[in-house]
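Only one protein chain is missing; all other protein chains are in place.
Here the chain labels run A, B and C in written order, and each chain numbers its own residues starting at 1.
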Amino acid sequence: MYLFHNDYNMSCHPAILEKVSRGNDRQYPGYGDDDVCHNAAALIRNACSAPEADVHFLVGGTQTNLTVAAAGLRPYQAMLGAQTAHVNVHETGAIEATGHKVETLPSSDGKLTAEQIRERLTLQANDANAEHAVQIKMVYISHPTELGTTYTKKELEAIRQVCDTFGVYLFMDGARLGYALSAWDNDLSLADIARLCHVFYIGGTKLGALFGEAVVITEPTLKTDFRYLIKQRGAMLAKGWLLGQQFEAFFEDGLYFRIGDHANKLADKLRATLSHLGYPLFLPGTTNQVFAVLPDALLEKLEGEFTFMLQEKTDTTHSAVRFCTSWATTEESVDALCRKLESLS
Amino acid sequence: MYLFHNDYNMSCHPAILEKVSRGNDRQYPGYGDDDVCHNAAALIRNACSAPEADVHFLVGGTQTNLTVAAAGLRPYQAMLGAQTAHVNVHETGAIEATGHKVETLPSSDGKLTAEQIRERLTLQANDANAEHAVQIKMVYISHPTELGTTYTKKELEAIRQVCDTFGVYLFMDGARLGYALSAWDNDLSLADIARLCHVFYIGGTKLGALFGEAVVITEPTLKTDFRYLIKQRGAMLAKGWLLGQQFEAFFEDGLYFRIGDHANKLADKLRATLSHLGYPLFLPGTTNQVFAVLPDALLEKLEGEFTFMLQEKTDTTHSAVRFCTSWATTEESVDALCRKLESLS
Amino acid sequence: MYLFHNDYNMSCHPAILEKVSRGNDRQYPGYGDDDVCHNAAALIRNACSAPEADVHFLVGGTQTNLTVAAAGLRPYQAMLGAQTAHVNVHETGAIEATGHKVETLPSSDGKLTAEQIRERLTLQANDANAEHAVQIKMVYISHPTELGTTYTKKELEAIRQVCDTFGVYLFMDGARLGYALSAWDNDLSLADIARLCHVFYIGGTKLGALFGEAVVITEPTLKTDFRYLIKQRGAMLAKGWLLGQQFEAFFEDGLYFRIGDHANKLADKLRATLSHLGYPLFLPGTTNQVFAVLPDALLEKLEGEFTFMLQEKTDTTHSAVRFCTSWATTEESVDALCRKLESLS
Partner (left out) sequence: MYLFHNDYNMSCHPAILEKVSRGNDRQYPGYGDDDVCHNAAALIRNACSAPEADVHFLVGGTQTNLTVAAAGLRPYQAMLGAQTAHVNVHETGAIEATGHKVETLPSSDGKLTAEQIRERLTLQANDANAEHAVQIKMVYISHPTELGTTYTKKELEAIRQVCDTFGVYLFMDGARLGYALSAWDNDLSLADIARLCHVFYIGGTKLGALFGEAVVITEPTLKTDFRYLIKQRGAMLAKGWLLGQQFEAFFEDGLYFRIGDHANKLADKLRATLSHLGYPLFLPGTTNQVFAVLPDALLEKLEGEFTFMLQEKTDTTHSAVRFCTSWATTEESVDALCRKLESLS
């Protein structure tokens, strides 16, 4: 059985495990205030060309999102995201439980456009009864999105410009950031992202870590007392060095990018086969998530042998499904899937 | 200047003021635990044919909505309402500040249909990853809606049936309930509403009280410790008898219904004139809110003399506007408005 | 039956009722944005010699306290108050429901001392693990306190100085402020209080209003978007002018101070009788709350004829009780109580 249903179905990349294992013979101060975390943070600041950035390591994505919300929003302020935003649909109302509304905009590909955001914030700015509605203060984007799409540098610059016009923070959820940074058509460096976002995070869990997300804060007003919030939300790992070790492994010698590259290339191979066989993509993409529309009859025959995720029924006989590759996906498993698709077509 | 922009622009109906004034010569126990409140609650239970109902008096609508949310929802549970729902758009995120997401369904007339709710709850019931999303546990409807429309008995019965199927509470925001109960085409008595809703409130502020909303709880699980929540949310009036006095005035001799009838009849008169002049209604309705589409040129000429609320631009030369009548609207002011409309047409 | 158990057991002072009644014949804009509220705010700014202050009118004390907490505290920040503080013991956890801890200091008379606060904040400032505890950011004092005691100008200046040293807000709950301002030994003017507190409120409910508290904000960082918070917490009265009318009545011609003076003088009379009869005060005081220690046998004989509040048992045969006077207390009722005490002694 080959598992393509997500990119977090194995523990971790061997280099991560080795790093953690080798770290088992010494003692550390707790709560992330240790030399390993400090070094990992320095590596990340360097990779981001952001010497002034604050870097914090948290365990998972939902807790990262809600902690950033708590840091950046006053009680009556809201996040603005796409209807498909992870914070809107897959975190059991974590942002609302922190007290904040998630306002949404329609999106067919998981992305927001600068123009959409401008329209929405212009409405807010012109609303004579604004105080009867929440006040949008943070734009949430994911990159890659939940639908595998990515932003270009030009798009991100335009979004940031709108945010600046309206005094709103730009927050990027980078749970799968490594895949975007390694896509063949990517033109956004970590330094660009650090320059264009007030805060973002570099996802570890979905890139081959046991767990862990690195929050990078460049906006000074968001830095204040961030560790109080991490602790209060239960997101401060006692043995914080475990996070530091994993991000050292990622950023010491480019592993983070190699993992992204590996997974993307295998996804590209699958996309090429699908295209060759005439199966349309549900959404375009160049990262590790492949969304394709396939006949239900074919999908039934895949089951038993390959796993994938059902996205939605597209008509009575077809469905959009997602195949994910990861650091752990082998070329042979993708070849096996491609051959199976060919044989069934 | 005649004010038609809302139904809460004067203090209160003279009978209310008289009641409050006459109550100024005696002493009372505090926090709503007095004979006046007890009597007002009894009058309401009687009007609702709901001898087992709990009745609580709160000052305003937003605090009532958030207190009911706090009573009925566990932290991961959500309200479901129309996109136009007051809790969604005009309460500055009060429900989210209480920790709960407001899920919405599209609606062109402010109403939800049983079928829409069934579809949404069926999706939830069939979602294998349900615990990654909020759990809808309360359906929020307003009656009349924010757009002046109302539910029929058949519609409300259908909605309740769906709620029962899925184990979800039905909550009616009755900020303008008196207008619905007095509409010429109404077939829903207070007793019907008490039977069909788990909890609802009888609005006072918009019906001619100084302030005040009477929450009626028929569902036993929602009754427990409700007063703790009222107090915690700052919604327990120290001099609670002031609320009791006003609801006594409303329900001792049918004043609540007479006020609704008065305002509705004047609104009907305005609707008739608009129809006669060929101006379309933006939305149908039989209560005190008249939504009409009028030429911008005409509206400009009304300004200075009559107030109204802009709802939205409908095309480059027309707008939908709202005229509200109330207990305080005089027949002569409506006649003046009608004559003006005629003279401008 | 003479009611001395609290100072909010009658509706309102006749001048308040007259003001509200006379305001019943005109129309107003909603939500406190009307000429009456603007005028009342100007009167208060003037009385406070604080032309730059923001003034907001809310309905009750608990909602005022929680709204100020929401305005001044980030999620991990706490209020510091006496163990007897109203926010700590009589608001059903309203501050905690807003997300904030109420840290307490011991106090036998309801007051905090500058020295206590300095010690506590010094501990916090020197705590190497500070981020594992809440961060005190607001000092809450009540004046008069829940135990009827008051601060002197020197004491308040010392507290403010400590607050400035540690960058902490000073918030005064003035639910009974009028009684403090009118006490014979008072040396704190409204202008002093406005200068020494970052935010405070002028209580109406307990001074003879139907309801209403006027928040005065002098600290700029607390002013931002305060109305969003009022609305979100359900504390924005639709017919806001009702609050404006009452505070106009209070501050147009000194009524607020005359009411305080009236009640204090009657309380002084009662204190004099108690002293003359040899009954000790439970706590000293010069405002409208009289805390006395009396034999249980005597108290039993008072019941039926006079109400009062049990504070606590002081030994097996005595109890501390509270008698409250108010705008509504007549000299003859106090005389009756004094004669009764004399006859029973």
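Here is the rule we go by: a contact is a pair of C-beta atoms (placed from the backbone, for glycine too) under 8 Å apart; a residue touches a chain by one contact, two chains touch by 3 or more.
As the structure is a computational prediction, the values presented were derived from the model and not from experiment.
With respect to the full assembly, the chain omitted from this view is in touch with A, B, C.
Of the candidate positions C:G30, C:G81 or C:G99, contact with the unshown chain belongs to C:G99.
For the chain left out of this panel, the touching residue among A:L3, A:A42, A:L277 or A:C338 is A:L3. For the options A:N24, A:N126, A:T316 or A:S343, the residue in contact with the chain missing from this view is A:N24. Contact with the undisplayed chain is limited, among B:C12, B:L177 or B:L229, to B:L229. Touching the chain that is not shown, out of A:T84, A:T149, A:T218 or A:Q232: A:Q232 (per the contact rule at the top). Of the listed residues A:A130, A:L210 or A:L281, the one in contact with the hidden chain in the full complex is A:L210. Across the interface with the omitted chain, subunit B contributes residues 70, 74-76, 98-99, 131-132, 135, 225, 227-229, 231-232. Where subunit A meets the missing chain, the touching residues are 3, 6, 8-12, 14, 17, 20-21, 23-24, 26-30, 59-67, 91-94, 97, 205-206, 210-211, 228, 231-239, 241-242, 328.
Contacts to the hidden chain, counted on subunit C, fall at residues 75-76, 78, 89-93, 96-97, 99-102, 129, 131-134.
As a working rule, only the chains that are shown with their structure count from here on.
Between subunit A and subunit B the centroid-to-centroid distance comes to 42 Å (mean Cα coordinates, whole Å). One inter-chain figure worth recording: subunit A and subunit C are separated by 50 Å, centre to centre, where each centre is the mean of the chain's CA atoms.
Per-chain CA centroids place subunit B at a distance of 34 Å from subunit C. Subunit A has residues 75-76, 99, 131-132 in contact with two or more other chains.
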